[in-house]
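With one protein chain removed, the remaining protein chains of the complex are shown where they sit.
A and B label the chains in the order they appear, each numbered from 1.
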Amino acid sequence: MEIQVEHYLIISTIMLCAGIYGFLVRKNTLAMLISVELILNAADINFAVFNKFLFPNQLEGHFFTLFAIGIVAAETAVAIAIIINIYRNIQTLNVDKMDKLKH
Amino acid sequence: MDITFQNVVFLIVAIFITVFSVLTVTTNKIMRSATYLLFVLFGTAAIYFLLGYTFLGAVQIMVYAGGIIILYVFSILLTNSDENINTGIKRGKILPGLISALAGAGIIFFIIFTHNFMPSASANILQEVDMKTIGFTLVGGGKHQYILPFEVLGVLLLACIIGGVLIARKR
Partner (left out) sequence: MEYTLIILLLPAIMFLFLGLAGHKLKHKVAGLFGTISLGLVTCLSYFTAWEYFTSPRVNGVFEKIIPFNFEWLSFSEALHVDIGILLDPISVMMLIVISTVSLMVHIYSLGYMHGEKGFQRYYAFLSLFTFSMLGLVVATNIFQTYIFWELVGVSSYLLIGFYYTKPSAIAASKKAFIVTRFADLGFLIGILVLSFYSQTFSFVELMNGSSDAILTGAATQTFLGIGVLSWALGLMFIGAAGKSAMFPLHIWLPDAMEGPTPVSALIHAATMVVAGVYLVARMFYLYIGFAPGVLEIIAIVGAFTSLFSAIIACVQTDIKRVLAFSTISQIGFMMVALGVCTGMDSHEGLGYMASMFHLFTHAMFKALLFLGAGSIIHAVHSNEMKDMGGLRKFMPITHITFLIACLAIAGIPPFSGFFSKDEILAAAFKFNPAMGWTMTVIAGLTAFYMFRLYFNIFWGKEAKHHHTPHESPLTITIPLIILAIVTIFGGFIPFGHFITSDGLLYNIHLDPQVAITSVVVAVLSIAIATIFYKNKEQKIPAMLGEKLSGLHKAATKKFYIDEVYQFITHRIIFACISTPIAWFDRHIVDGFMNLMASSTQSLSYSIRKFQSGHVQQYAFVFLLGIIFIIGLILLVI
């Protein structure tokens, strides 16, 4: 059996939906951020797979993934800085308690 | 139907990723969650290796496993308190979360299986993208070359360092 595009996409879909589920149900903000990492990873896999199977002579998807990894690193750094700051202010990471900004 | 070595490896990686993805979001302990994420990231790297993007796989391991996961672990330990370690999952949210995730998955699977992908004939799974090509493409200034995004990403990372320090520092 030849491994096809679909097989890879199934893996990435499972990863994506796990991320979505985690984002929706986790209470801890850091855990939500971890779920976001899963979603982003799923997207990265898709880029690489599409590049490899559909346009093997080019490197667009490859580099997109590369830059996405860099940007994810940046995003994570800032998000964690914010979360730590929030924790310092309200002594909790429970996302249900972070609703002061609606006022 | 012959089972090649590649197929076996792919199968193992797929199961590995699936299991740990689900575990990442279902475990109650945040530290375990981070650890499972690390495994998922390793799995992703393995997929890159399988695709022949060895450089990408190496970057994945270095940046994610070496950088981001460490950052997570540190911040988990920094925000360590009884309440936060075992925050777990809120019961009332599980059902809507599960339904929407499965609905999303259903739609995506539907699209994947109904869409007719046309793989290029020249796709050779095992051919590795060589380092020289990547290097020239990354810092070249011509068409299909990426010096500008590369520079911009550098600036973005600098901004994030400064912003992160600024936000997180004690007042």
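Note that contacts are C-beta pairs under 8 Å (C-beta built on N, C-alpha and C of every residue); 3 or more make two chains touch, one makes a residue touch a chain.
What you are looking at is a predicted structure, and each value in this text was computed from that prediction instead of being measured.
Trainee: Looking at the whole complex, which of A:11, A:24, A:38 or A:69 touches the chain that is not displayed?
Mentor: A:24
Trainee: Kindly note down the residues of chain A that lie in touch with the hidden chain.
Mentor: The missing chain touches chain A at positions 20, 23-25, 32, 95-96, 98-102.
Trainee: May I ask you to list the residues on chain B that touch the chain which is not drawn?
Mentor: That gives, for chain B, the contact residues 93, 96-97, 100, 103-104, 107, 110-111.
Throughout what follows, only the chains that are shown with their structure count from here on.
Trainee: Where the CA atoms of chain A average out and where those of chain B average out, how many Å apart are those spots?
Mentor: Taking the average C-alpha coordinate of chain A and of chain B, the gap between them is 7 Å.
Trainee: Over in the complex, which chain B residues touch chain A? Could you list them?
Mentor: Touching chain A from chain B are residues 1-3, 6-7, 10, 13-14, 17-18, 21-22, 24-25, 30, 33-34, 37, 40-41, 44, 47-48, 51-53, 56, 59-60, 63-64, 67-68, 71-72, 75-76, 78-79, 81, 83-84, 87-90, 93-94, 96-98, 100-102, 104-105, 108-109, 112-113, 117-120, 122-125, 127, 129, 133-134, 137-138, 144, 146, 149-150, 153, 156-157, 159-161, 163-165, 167-168, 170.
Trainee: Which residues of chain A touch chain B in their complex?
Mentor: Checking each residue of chain A against chain B gives 1, 3-11, 13-22, 24-28, 30-31, 33-35, 37-38, 41, 44-45, 48-49, 52-60, 62-63, 65-67, 69-78, 80-85, 87-88, 91-94, 96.
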